[in-house]
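Removed: one protein chain of the complex. Kept in place: all other protein chains.
So, chain A:
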Amino acid sequence: MAALQTSAPPAAEKPAKRTSLRRRRSIGQRLRHDWPLLLMTLPALAQLAVFFYWPSSWNIIAFMDYKTYRPFWENQFVGVDWFLRLFDNPYFLPALLNTLKYSFANLLFLFPLSIVLALLMHSVVSTKLRSVFQSIVYLPYFFSWVLVVTVFVQVLGSDGLVSNWLLGFGGERLDIMSDPSTFTFLAWLQWAWKDAGWGMIIFLAALASINPSLYEAAAVDGANRWRRMWHITLPGIRPVIVLLLILHIGGILNVGFEQYQLQRDAIGYQTTEVLDTFVYYRSVIGTEGPSFGTAAGLFKGVIGLVLVLVANNVAHRLGEQGIYQKS
């Protein structure tokens, strides 16, 4: 028995030896071995360094009384004065609340619309019809907000197509393009026209990865269309839904800029002032300067990071993959 115990099975020893050898490889050996792969990552690293990490390092000016025309080292550190100034500003809170309002509206009403559109598209059998429909829905994503707002004015404006059509039937002009009370609905219409197609494409890609034999098996077992969607389709795209949801929550303070800035005069600043327009009017073309805008940007970034981490943690607790695989 003792002899048997001392002679360990060769199969168990060999892998352990190999693992040990791998661990002892020096950095130089690794570089010699992996240099083609590392070389290929260099452009991406350079791009990240130049366009992300270098600009990000300038967030330091959020803690300085930074003036463009002063040598950098002459700008005094002022701690978190700019953040206090930001929170003290009477127009900051309304802008934050508006941002949250539009972001949640987008999340509640646009996010599901993209899923519904994708499901509808997925159910279209004719490839030609699907391609035409997909193009029509997807195309507005490439339009600028200037074009989107202009088209809406031409169609839904008080002197637009619909208003003049209504007048012809003895009706009243629409004032949806200048009515603050209906702006959330208007914004949703604009998102739906411009962005729903983009969301749909991502979900369509997820739908394409579902094994068709699952549907066939379910159909053979007698599952109707709704049960197949409920038990195969939605579970199949659930990881993508959760991933996009987490990313969306992380960007909850980023509702965009142009849509609100372009309609500011029409709707009024109280309704259309979001964080990005607030920064634009107070910092970029306003009198507060770059440190103030940077502080606002950093505030958004920190809140976004915290929300992503929290949402990802919740996703993991619910058994989902989240934005990365939990080891």
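Convention: contacts are C-beta pairs under 8 Å (C-beta built on N, C-alpha and C of every residue); 3 or more make two chains touch, one makes a residue touch a chain; residues count from 1.
What we mean here is this: contacts and distances are computed from a predicted model.
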I want to check something: the complex is missing a chain, and I'd like its UniProt protein name from "RagB/SusD family nutrient uptake outer membrane protein", "Aspartyl/glutamyl-tRNA(Asn/Gln) amidotransferase subunit C", "Extracellular solute-binding protein" or "Nitrate reductase cytochrome c-type subunit (NapB)". "Extracellular solute-binding protein"
For the chain that's not shown, point to the residue among A:Q76, A:S131 or A:N313 touching it. A:Q76
Consider the whole complex, including the chain that is not shown, and state which of A:L96, A:M121, A:V137 or A:M177 touches that chain. A:M177
Touching residues on chain A - with respect to the absent chain: 57, 60, 63-65, 67-69, 73-74, 76-85, 88, 90-91, 149-150, 153, 157-160, 164, 167, 173, 175, 177-178, 180, 262-263, 265-270, 281-282, 284-289, 291
